[in-house]
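The complex appears here minus one protein chain, its other protein chains still in place.
Residue numbering begins at 1 within each chain, and the chains themselves are lettered A, B and C in the order written.
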Amino acid sequence: MAEPQAQSRLTYDYVTRTIARTLGTPTRGYFVLLGSAVALLGVGIITLLYLIRYGLGLAGYSHPVYWAVFITCFVFWVGIAHSGTLISAILFLFRSGWRTAVYRTAEAMTVFAVMTAGLFPLIHIGRQWYFYWLIPYPNERGLWPNFKSPLIWDEFAIGTYFTVSTVFLIMGLIPDIAAVRDLATGWRKKLYAITSIGWTGANEQWRHYTRGYLYLAALATPLVLSVHSVVSWDFAMAIVPGWHATLFAPYFVAGAIYSGVGMVITLLVPIRKLFGLEEIITVHHFENLAKLCLLTGSIVSFSYLTENFVAWFSGNPAERAAFWYRAFGPYWWASWTMNICNGLLPWLLWSKKVRTNITALFVISIFVNIGMWFERYVIIVVSLAGEPYTTWTNAVYNPTWADWGIMAGSFGWFFMWFLLFVKNFPAVSISEVKEVLAPPRSKVSKARA
Amino acid sequence: MNVLLKPFTEIFRPPPTPGVLGVFAFLDNTLDAIKKLRAAGHTDFTVYSPIPRHEIEDALGQAVSPVRMFTLIGGLAGCAVGAWLTLWMSYDWPLVVGGKPVGSVPPYVVIMFEMTILFGALSTILGILFNAAFAARRVGTIQYDARFTNDRFGVFVPAGSDKAAAAEKLLRDAGAEEVRRG
Amino acid sequence: MSNSVDRRRFLKVLGTAGAGAAAVSACGIGPEPTERLIPYLIQPEDQIPGTATYYATTCRECAAGCGLRVRVREGRAVKLEGNPDSPINRGRLCARGQAGLQGLYNPDRVAHPLVRNARGTFEAIDWDGAIQRLAAKVRESQGKGIVFLTGAEQSSFGDVVDEWMRQVGGRHQSYEAFGFEALRAGNRMAFGTGTLPRYDFANAKYILSFGADFLDTWLSPVEFQNGFSRAHAFDAGRPASMSKFVYVGPRLSLTGMNADEWIAARPGSEGMLALAMAQVILTQHLARLPTPPDASRLSSLLAGYSPRAVATATGIEESVIVRLAREFASSAGGLAVAGGMATQGPNGAQNVAAVNILNYTAGSVGTLVKFGADLALGSTNAFGDLTALMAEMTAGKVALLFVHGTNPAHSLPGAFQQALGKVAYKVSFASYLDETASACDLILPDHHPLEQWGDSRPRAGVTALQQPVVQPVFDTRPTGDVILKLSGKTGTFQDYLQAKWRTRHAANFDQYWMESLEQGGIYAEPPARPVRLAADVSKISPAPPATAPEQNQDVIVFPHANLHDGRGANKPWLQELPDAVSKIAWHSWVEVHPDTAAKWGLATGDFLVLESQFGGEKFPAWITRSVRPDVLAVPTGQGHTAYGRYAKDRSANAFALLGAQANAYGGRNFLVAAQAKKTGEHRKIVTTEGGPRELGLGTTEVLPLAKAKALHPGDHPFHYEETPEYAKDAVEWWGERQHEKAELGNYKGEQPRWGLAIDLAKCTGCSACVTACYAENNVATVGEELMQRGREMAWLRLERYWRTDESGNPQGAVNQPMLCQQCGSAPCEPVCPVYAAYHTPDGLNGQVYNRCVGTRYCSNNCPYKVRTFNWYNYAERDGQFEAFPEPLSMLLNPDVTVREKGVMEKCTFCVQRIRGAQNQARLENRNVRDGDIVTACQQTCPSEAIVFGDLNDRNSRVFELAGNPRGYHVLAGLNTKPAVTYLARVVSHG
Partner (left out) sequence: MYCHYSAAVSSEPGIPSLQTCLGCHQVIGGSTPSHQAEIKKVRDAWRERKAPEWIRIHALPGFVRFPHMRHIKALGTQACVTCHGDVQKMTQVSQVSTLRMGWCVRCHIKNNVTRDCSVCHY
């Protein structure tokens, strides 16, 4: 790892204590946030109970729009998840030093986003109480699921992704928990003593740990790419014009990372402020995130162009109709929201001024999230509503309180976990931040003295 | 300190190892100490550091961790499980969908891939735990200092009362800011 | 009858079993609840549990008298089908006939006698008490005026009523909201006979309809539609033949949209057009059929009607008139019929007479228009008689009024109610609490026609028998019995009926009776009676009525194809069935031409208040080019103020716009002048019509007649070839490999491949198949609110695509029934995670309801969008959207699962019928024969457009049709390999 510029104040001790401070007694504001998150979750739960009792009819579905806000949210959250693993695994393999300060937050976000996403397939099915029929378990009837169905691929992809990203997060945490353990007192000391499973930083531990971490990263990298590809195949495998495109896998992966990075920024800005981590999470880090955003955003907008070009160039009347409907049909507002937020907004990031302006980045990141949500809305709802094969099925789709209720619940669920995490575990990696600092050397210190 | 390592001391209650613990403030001094120890023929000493440093690994001249074998085997096993799951379950009750073959491999590749990753990752974790926690000799029985996870390096040299003095001296010379015996 | 009581309870248990099971398993957990089974005391010898028995009877939904075969399971009537023996409907049935079942098990039937008490509300009363009370009333009001008002009754029941009325010095009078006064009057004018002839559509070579909607509401729709499709279909028996069909009228009705050409003449001017054509034929001696010698007498009359003279009045160019005349006469088999709007204006009778003359000059009278049948359709009394009666009532000259089988309070809102108020005592025999009944003092609920004996004489020679097929559902009594009791006669109406029939055939009567019962009546060819022109034929002058003054609009009130005069409004099947033309369901509408709409700034769904001098109502606008710009059109049927939960307070009653005065020929004017005002209100209309996105994907194919004739066997004009030459072999080889790998387990060996062939040249869009499908497959009706959100559950829908001329005006429509195509390589199957959608060995797209978890992926991936989803539990007892409230649940088909909430459902080619036939075949140690299996849609289709069978059986009809040059698959380009073959529509351009 390259020896980075020696930041005078940033000693190992400083890093440890600054980050450990984030675990101090929560303020009132924290509890307000947590409370509102739980409240949102409550809304979601009540809505779900209604859906189970009376049926999905409470949501806005109408023939032929059989997938809508729920699946939109599913893809949205899966997308959010991706940047985490990207930053923690892929950038780790690329040995890019700047990731160390931000990857923990991103990774936690990944885990909780996948947890959120995973709920939607269960919520959106017609008979939620039979969700377990999708799992290949030996049963009295001797029936198995259909492994040709992209939904089953999904199940395996999401399941794997959740498991792997969780253990990846925990692995990264262990040395830090140990560090916190050695500072903590009272019940927390006990908690960390157990959760750090006896980490001491002995050379034997580091030896296996670093190796293992490397391989985990190596496994997580293809995984993260596969997961959103599989999600995209839910659509690409179908014959619906606007879904049935080979472009979808890369297009979705890029979109996912784009939205994920957006969400990382959205989360980091307040954390940095509240926990006073300006020294550790610097503008330099944000600028790098912004660059990532710019890159993936450009890929996304390029995909938009490709989609429309191919639709026109193929000469396939159905394809053409679908994309015409998308741009100028009754849902034009959704499409153009998506085009502006994802197609044009990233271009602002060409300017260093914007990239290095935290407020600007925060605002942009919010719009990135909105834009990406609408991208999924457009792909799912609008493609189905304007399904050009059947000239006779009319679509009148409007979300209802049930759709919004579940969506609100998902945000509550996500932020509840995230808030609990940042207060109880180091939201910035202690050991890895140290790794990019100059190690204490007697010569250096002598010179200083 | 024992409190901290309770979970492990409880699993296997080995007797505490007698030896000398040196606490270092600086990396170079630590490396220096390692070199001296190896020169002096010590093999089984333990080095603590808050972060992994290649210098230390090099100085210790460790072999590459066997964890990779776990990853490899786990991955292969996962792939096999994926293949068995999909194909056997398809043929167990043959149902034709969309005019496709009952057991058609291309869609099953996805499952196989995911299983590869899943099993690979899990067995890697097991590998780390097994090697780091269990295979690591005498873990939990040797001296430790809370500062090692913060900003101090440490070297523990197992030594009976006879050799202890020599080890102590060696560490001091290397520039340990504190040396303890236990 | 303790027996029948127990039996009813037993039926109730069974009736709930299906729905109940679904409701219980709604959470899918736990065993079925312990059912208690009440057995018969005495096993009815004619029933085998689990096996359907069929009884022949007669449909009484309209006066056409179609024969029925009722499918009865465990004493419940579960399906109505046409009786093949009946010469009228030849085993076919219309949507209204299918829905008769929902009349029988209607939850809003009057369950027991009701009497109006002092407080003015109804209270229950026992039969004996009610009859005593009535007997007293009859005694005291004798001489003070007693009138018995029925619907069209050419039957023994009618005779009973007549006899009784004679006995008590009363009067029997009948009333139909849509009588056929004009036809009778017109025939009288032209030929001096007030009877209705038979129209031989089947042998017509050229059909010209002056507003006569013979496919939906005119006289005997099923019979005519069957005949029409024989004449008008391509290759229907007669090699490469197809009669052209021209429709003359101000709007396109269901009948009109099947026309090859639409002549939008000014309303009321049809007669002049007919005479002009007659004039051309006569003067140019075009008639190819022998014309009677006295035709020459017409020349003086026709002189005044040269094409040029009438061109402006009719709005039809001279050249067109001449062309039509030529085509009509030269076809040597031209049949012109007048009805609908042409006969419902002030000059309706004149128009009929004019059309008669056209037929006469072309020589069609006596060949295609056969008098002597004396169709007993419509009312024997004219509308004038009813207005007279109303006058008497208002004058207090009627002390006692009986109403049976008609609902004038709805078709004459206000007027009749007022008159009714003046009648001392009013008795209704209605089965439902309709507007008239709820204004009566005593209600003696009649049995439903399916519960009682009876007969009807739709035409000379044909007497259709009617027998009870189920035990009474409620505590009702046959009105016949009640009348006999009141008139002090012994025996039941059944005895009366048999006695009557005995007179017809005394010798070994019992055998004769049994035979008649089996074939549903006695059928004989009616005697043909030649007619000559009436003496004063020259007096005919079909001058069109003065057009509405400036600020007013001509408004047409036409009978709704499904609800007719409103009698269908209490049957959810008919309410949910989209109108064949507008595709609107559950509410009324007003048809407005785009130009008019533009003038008023009107959008579809905006409310329009129509104020005629008689009354006003507001209707949501449906903007369409299928109506003349200077005309607004409104359907009847909705706007009930009573008549049960499905009908009450739904939209507006179009009858309110009409006057209660009889016109010159004793008919009623359905063409009124009204002021149209925009209210500013708006509603989302409940329509199944989709966006206008016709993408030339080959959904519907149309062939001009010449082109169709040029086709040879083996041609494939619509064949779709995607794989390029060089790739062919490779693709085929690969396909075979794939297929081999799919032949395991159940899929090994010879298997049938069920398929369907639908001839678009025959399909008229009448939608009978849709209702039949609802009835056969327990498809839930979801109601107005959900249907507005596009959640109707129809497995089979009719897509109506206009055929427009170069200026974009519709010339007619192509109707395409769209149902599950049972694709060979179906997109819906591989995406289902639990194999709920899968391919059966016999080539169906199986849908396993109890395995479905409801991901709805299959529907997303279905290019035909024929899968529907259970958004709610429509079988839930007392649920908000319950589709089968007691006792409606008794018509559920026990062979079909009642789907619960959260599962996908779709057409499976009536798999229950397939399995049933296979089981039967196995019992008889044979294979299933072609024709053993008949799907519900095929069975009912009046134009015989649908054929089902095994595509792997080289001798099956469907195999032959699948190879027809006109055959094509919808969206073949997607390589879904559908099992449904459509035969292209053929259009005759003269």
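Throughout what follows, contacts are C-beta pairs under 8 Å (C-beta built on N, C-alpha and C of every residue); 3 or more make two chains touch, one makes a residue touch a chain.
Just so you know, these numbers come straight off a predicted model, no measurement behind them.
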item	value
Contact with the hidden chain (one of C:371, C:802, C:838 or C:982)	C:838
Sole contact to the chain not displayed, among C:38, C:303 or C:598	C:38
Residue numbers in chain A that touch the chain omitted from display	139-142
Footprint left on chain C by the chain that the document does not show	2-3, 6, 10, 17-18, 20-22, 25, 31-32, 34-43, 48-51, 745-746, 835, 838, 840-841, 844, 846, 848-851, 895-898, 908, 911-912, 915, 919, 922-923
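Quick note on the criterion: only the chains that are shown with their structure count from here on.
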item	value
Identity of the chain that, by mean CA position, is farthest from chain B	C
Computed distance of Cα centres, chain C from chain B, in Å	81
Chain A and chain B, separation of their C-alpha mean positions in angstrom	30
Sites on chain B at which at least two other chains make contact	93, 95, 97-98, 100, 104, 107
Overlap residues in chain C, where contacts from two or more other chains coincide	827, 830, 832, 835
Sites on chain C touched by chain A in the complex	27-29, 684, 687-697, 699, 786, 788-792, 797, 799, 801, 818, 827, 830-835, 851-857, 859-861, 863-865, 868-873, 880-881, 900-904, 971, 974
Touching residues on chain B, where the partner in the complex is chain A	3-8, 25-29, 46-54, 56-57, 60, 62, 64-65, 67-68, 71, 75, 85-86, 89-90, 92-93, 95, 97-98, 100, 104, 107-108, 110-111, 113-115, 117-118, 120-122, 124-125, 127-129, 131-133, 135-137, 139-140, 144, 146-151, 175
Chain C-facing residues of chain A, complex	54-57, 61-64, 66-67, 121, 124-131, 133-134, 143, 145-146, 148-152, 155, 234, 237-240, 317-318, 321, 325, 384, 387-396
